[in-house]
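All protein chains but one are shown at their positions in the complex.
Entry: chain A
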C-alpha cells in the first residue's frame, strides 16, 4: 500500500497568507475519562468556537456544536478546524446553523478540516447544510485519518441559496474534497493507505450542471461517508432498503477494503434539504442503533 503520494501532497490547498487571513481557528482534542468523553484541549481564535459540551444520551458520547458567530463565510475567508479524538473516545460534532457562503468576488472562502481518530474512537460529523449564494465560491478540504478500529459517520448537504431570479445555480463554484486515510500499527512503523477520495466540484458557470449525468435535474446534494470495520455488503444492502423509499435519487457503494476496515459512500440528489436530511437521517439512525444501541440523532438547536 502506498504512502502519501506526491500528487496528493500537491493537493494540499494554498497556504494562509496576507490575502488569505485565518478568520477562525478551532482545535479540539477529545479523550475518554471514566466512561465519558471530554475535551482535554480546546483552543479557538476568531470567528469559530464551540458551545458548552453536552451529552444527548448515556452513551458517554460528547456533543460539541460548532458556532460561527459571524454567521457566514465571505470572500477569501479561511477557517481551520483541527479535531482529534483519542483512543476509545466518542464525539458528535454538529453545527449551530447552516454554513452560508455569500459573494466571494475574485476569491473563495475556504474551510480546512483535519480530523484524526484513535483506536476504537468514534466520530459522527453531522453539520447543517452548506448554502452557496449568488457569486459564491467555496472550498472545503477535509483530511480524515482513522485507525482500522475507528468508526466514522459523516454527512454533508450542499444547497444553492436563494437568488433574486429564483434560479438555483447562481454560485460560482463549490468544491468539497474529502480524503480518508487509514493508519495501522505504531506511528512510523505501521502501514497506511488512502481509503477514499471523495471530490465534489460543481461550477455552474462552466456549463450545464443541471442536466443528465450531472445533477440530473436536482439542485441539492447529500452525502454520507461511513468508515468502520463492520462495513460490508450486507450493511450496504440494509442501508439501501432503509433509504430507497424516499423521493431522493440515491446510490450506495462500498470502497475497497483496507487494513481491516472499509468505507461506504451514499450520495443523494433532491430538490429539498428536508428530504436529504430524512435520507441521511434514516441511514445514520440505522447505524447508531445497530452499532451503539443509540436512538436516532435529535439535535435540539441552541
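As a convention for this text, a residue touches a chain if its C-beta (ideal position, glycine included) is under 8 Å from a C-beta of that chain, and two chains touch if they have at least 3 such contacts; residues count from 1.
Everything that follows uses one rule, which is that contacts and distances are computed from a predicted model.
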item: Per UniProt record, name of the chain withheld from view ["Urease accessory protein UreF", "Energy-coupling factor ABC transporter ATP-binding protein", "Phenylacetate-CoA oxygenase subunit PaaJ" or "V-type ATP synthase beta chain"]; value: "Urease accessory protein UreF"
item: Residue among A:95, A:250 or A:284 that touches the chain left out of view; value: A:250
item: Chain not shown: contacting residue from A:57, A:216, A:274 or A:295; value: A:216
item: Residues in chain A touching the chain absent from view; value: 1-2, 5-8, 10-11, 13, 175, 177, 179-180, 193-201, 207, 209, 211-216, 221, 223, 240, 249-256, 265, 267-269
